Each structure stands twice: as structure tokens, then as C-alpha cells.
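Here the complex is missing one protein chain, while the rest keep their positions.
Then we have chain A:
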Amino acid sequence: MAEHHTNVDAVTGVSTTGHEWDGIRELNNPLPRWWLWTFYACIVWAVLYWIAYPAWPLVSNYTSGVLGWTSRDAVQVQLADLRTQRGAFAQKLQDASLEQIEASPELLAFARAQGRAAFGDNCAPCHGTGAAGSIGYPNLNDDDWMWGGSLEQVQQTILHGIRSTDADAHLGDMPAFGRDAMLARPEIVAVADYARSLSALPVPAGVTPDLAKGRQVFAANCAACHGADGKGNVELGAPNLTDGIWLYGSSRDSVIATIANGRAGMMPAWGGRLDPTTIKALTVYVHALGGGR
């Protein structure tokens, strides 16, 4: 200490640390007290934090903290809060019929909001975020429904799926007329051209469709499901062939491939996976996309 008194800087009057580099001496200015105390407070805080909260990794475990806090529990609390918050509306949604939901602007808005989220989580991987679908996955915005587009029919499809493992799933598929040797190649080509003509699709250059033969084959093999006029049957999931909406594409090759090899697209049953209120919300959401009947 005595040494320090002799090392006082002449200009500032502050004592120096005694360190000197090339004639430059280091002043002994202490840290500002507010800073120092904040620093100490942070250290104390950190130690308390270690004690209170999960902090230190151990070999096969970690210190869990005396408060017993875990991020998993925190999520549960937040989820519970969310359920309470939604409670009144969720209850209303559960009690109301699908028609009542669509008729009430308030419930419709709630159901569509919940349905949009559920759709994004569960349906969007196949049907797309906007439910525009793609080859093999139907567009849910249009008004063409293979299994029916009423609220009840949409709900039925979501609950039980199509060709899923569910006992009440929609069944019935398009036979493989070619692979299973039910029709010869020329017959398949003729009936494909005939089916395309039902929607007035343009005929590719260099093709002369044999519509008479096609009509004959259609009446014998296809009309049972698709109907004599080709307008389809929602009971069997047989699509309307007259509306210009083609799930697997409307090209001649695609239609021929469909008849030759059959089609059996699959949709899972959501009944066991999603709670009934979510299914309801999804139904209303899909129905309100605009294509519902």
C-alpha cells in the first residue's frame, strides 16, 4: 500500500497500479460501483438459478433444480390454458350440428380457423396447403366429389377414409381391365376415346376414335358403376366422366392407363386420430372452401 502512495499520477491525481510500459503508466481507476454491484448481483442470480432450475449436465442425468420446473410441464400448462381459452367455443362447436355451424357466422369463423390449422397439420401433405390437390389427390376447392360433397358425406370420408383399414371406409375400386385381361387392348383404347369424348376433350392429332365400339364396351363394362350417361356414382366412388375434371389427368395415355391398370387411391381414416371436434372443424373448413354441395 505504501508503495501506491508514491505512485500518484501528477495530471489526474489518481494512484497508479505500478505497472509501466515504455513510460506509460496504468491508472488505478476502480470499476464504477453501480457496475460492480450489478456484476455481483448477476453472479448471485446465476447461483440461485442453478439451484432453482435445471442447470448442470451430469453423466446420465442433470441437476433438476428445487423448483421442479421442466419445459415439458410448461408446455402442458400452456396447452391447458389454450383449452380453457377455447373452452366455450369448443363446447359450442361440439354441440352444434354441421349445418348449424355453417349457418352461424361466429361458429363458422371459429370452425374454419381451427379447420385451417388442422388441415395444414394433417391433410396438406397430400392435398396441398390450399387444398388444390395434384395428380391422384383431388382438388377440394372444386365442386366435383367422388364420394359426395355434402357436409355429412365429407365428414364420413374424413372419419373413415377411402380404402383405408377402417371397417366403414369407402370401398370399391377401378378394376384393371387390361392387366386382368377383361378387355383387349383395342377395346381399352376405344373405350378411353369414348370416355374422353363424354367431356368433349380434344382428340390428339392422328387418332381416329372408334366411338361406336367404345360406346358398346362402355355400356357392357363401365356403365354399372359410372352410369349409362357416364355421370358417375358417389355411392361407389365412381367419378363423373362428363365434367372435364380428371383426377389422374385427362390425356389419352393417362385414361388408357387408368382403364388398363385400374386405380385405387387411398385416404387414411382420421376418426381414431383426431378428436370429433377437430373432425367437425375440418369438415366445415373443407366444405367452405367453396366446393361443398
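Quick notes on this structure:
Following the convention adopted for this analysis, a contact is a pair of C-beta atoms (placed from the backbone, for glycine too) under 8 Å apart; a residue touches a chain by one contact, two chains touch by 3 or more; residues count from 1.
Convention: contacts and distances are computed from a predicted model.
In the listed set "Pyruvate dehydrogenase E1 component alpha subunit", "Cytochrome c oxidase accessory protein FixG", "NADH:ubiquinone oxidoreductase, NADH-binding (51 kD) subunit" or "Spermidine/putrescine transport system permease protein", the entry agreeing with the UniProt name of the missing subunit chain is "Cytochrome c oxidase accessory protein FixG". The missing chain, though absent from the display, is touched by one residue of A:109, A:182, A:219 or A:266; that residue is A:109.
When the full complex is taken into account, the listed residue touching the unshown chain is A:139, out of A:139, A:197, A:216 or A:261.
Within the full complex, the residue among A:114, A:155, A:221 or A:240 touching the omitted chain is A:240.
Although one chain is not drawn, the whole complex shows that of A:38, A:94 or A:129 it is A:129 that touches it.
Touching residues on chain A toward the chain that is not drawn are 11-12, 29, 102-105, 108-109, 112, 128-130, 132, 139, 141-144, 240, 243-245, 288-291.
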